[in-house]
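What follows is an incomplete set of chains from the complex, kept in their original frame.
Letters A and B mark the chains as written, and numbering starts fresh at 1 in each.
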Amino acid sequence: MRFFSDNAAPACPAVMAALADANRLDTAYDGDAWSKRLDGAFSDLFEHEVRALWVPTGTAANCLGLAALCPPTGAILCHEQAHIEQDEAGAPGFFTHGAKLTLLSGAGAKISPEAVEQACARVRYDVHQVPPAALSITNATEYGLVYRGAELAALGEVASARNLGFHVDGARFANAAAFTRESPADLTWRAGVDVLSFGFVKNGGMNAEALLFFDPERAEAVPRLRKRSGHLLSKGRFLAAQLLAMLDGEIWLANARAANAAARALADAAGAARLVFPVEANELFVRMTADEAASLRGQGYDFYDWAPGEVRLVTSWDQDMGAVERLAAAIAAL
Amino acid sequence: MRFFSDNAAPACPAVMAALADANRLDTAYDGDAWSKRLDGAFSDLFEHEVRALWVPTGTAANCLGLAALCPPTGAILCHEQAHIEQDEAGAPGFFTHGAKLTLLSGAGAKISPEAVEQACARVRYDVHQVPPAALSITNATEYGLVYRGAELAALGEVASARNLGFHVDGARFANAAAFTRESPADLTWRAGVDVLSFGFVKNGGMNAEALLFFDPERAEAVPRLRKRSGHLLSKGRFLAAQLLAMLDGEIWLANARAANAAARALADAAGAARLVFPVEANELFVRMTADEAASLRGQGYDFYDWAPGEVRLVTSWDQDMGAVERLAAAIAAL
């Protein structure tokens, strides 16, 4: 049973149905009826004018978003554990033509307003140093922690004061929203967020992510960059249809709630002492000896060794609750 | 009825079935069972060791391939009407970090060995000029012409003599192969081709193209570049499955034959005098007055105005032969 990652789960039924439905002739690229509905659908959800573009990967979403916020001569402030720093093969450097990632620290891969302020204060804004131009955070973070609206607003304030574009890597934005029960608006533009990479793939999509701009001016150059980086698919309707299908009837939220609930059940079974971080979304980092890990694997559970004495469990939208309960019992019995 | 382009046609049934079949858990990225079968499947088809990578667009296939062949300081020889020059928003410049496209002329968007030789002969190989490092042709060309194996071999000879990597943009490689009835091997590595962008999307795929390397060493850096450019999808099995489904039972060839046959029927109806170029694949460039074009459009046919007095018709894998015959009759009746 898989608790390895959420990025290989099946596509959810609504997505499969939407693909079948979209399998009709329409205009190429993003001129089709589905693609044209995206701005409206996301604007409705976010209660604000949104410019929405589909892209096939989270890396593309993040890096096109960052390229829109940061010139080649600028720096992007992010956490030292951020996905853009750790797991995108240097894609931000590629898309921004060599902008710099300036790394911040913070427990649970969270960034504090103070850390942002200090990073800016350390820089001489002359031609010799690289001035910060953007702030990028991940919500939920790489360690499964969630920024609340108020935390985001505090970050947004520093970003605004320091003239930083504010990007959120929301590969698990749905899990964050499901946890906080705050509105998508409160978790983004109301807090000063300019750009959101809104993840769908980990949450039941097949191969479509949404890149959202809350200020259409920021988005102006992005359609061209999307094409130039090879991310303008000919049959874009198949991507747009996935996003629309998951917005419809709030499947994005239902899927995230299911994943979060599975993580919650495992966290309760593990108990606070074993948890490296509070479990807020769909990831658990659990203290465990090598023997304990081996014992769970012997029972058929698949997960990632994160660090010595620490494993990572990730739950998915489609997690079988029977398997979750059995794993919870197995953890409790360690 | 659509004769506008082949890049918006539906996905073919085998592809839809393959997506449904692949909708099971497997490893992420390209670690899954489907992706792992790609090298073997393409090696079988090409009778040669092939390194095969899925990517979501033809632009990504072309530009990752070119980046593997040409350093930032080099030039890529291509036709002035090549897709990489005309219709990819400068993506080759992005992926190669500023390599140059050196443009060649030639009827029907075809490049001759002499044109390649002359372009190389014009260059001083000192530090002031940009030395050609790659040759990129399109087969079938942007005007629907097809290079035969012998023509390719002649180009391959010059490429080899001039130390040029040889890339084929095969967005419509299937149509070319269907026309020549030559083997995929004869149209590629046996003629000296190093890299092929093998198109599936225009030919009945949904969102998967194949990037093939006939010399695995040339491919070494490419998986990393694919990730770095945002083209490593999490659920790669859905791309691999499309390619495998179309290789299976030679659906790729059957689809191309259908599209070519439709074009052939229209070409015969139009007659040689109206045709700007011989019709070899699935594109026709037809001389037509504005009134004639309007008349056809009035009868419900949709196509592209290519140039004054010239329209472009493109047929697809799923073209309804009834509609084709009616359009053929309408053209004949002009």
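In this text, contacts are C-beta pairs under 8 Å (C-beta built on N, C-alpha and C of every residue); 3 or more make two chains touch, one makes a residue touch a chain.
None of these values were measured; they are calculated from a predicted model.
**Q** In total, how many copies belong to the whole complex of which 2 are placed?
**A** If we count all chains in the complex, we get 4 identical copies.
Basically, only the chains that are shown with their structure count from here on.
**Q** Could you work out how far subunit A has to rotate to sit on subunit B, using CA atoms and steps of 5 degrees?
**A** Fitting subunit A to subunit B on C-alpha atoms yields 180 degrees.
**Q** Between subunit A and subunit B, what's the gap in Å when you average each chain's C-alpha atoms?
**A** Distance between chain centres: 34 Å.
**Q** Can you check the complex and tell me which residues of subunit A touch subunit B?
**A** Its residues touching subunit B are 2, 5, 7-11, 16, 19-20, 23-28, 32, 55-60, 63-64, 88-91, 94-95, 201-202, 206-207, 224, 227-235, 238-239.
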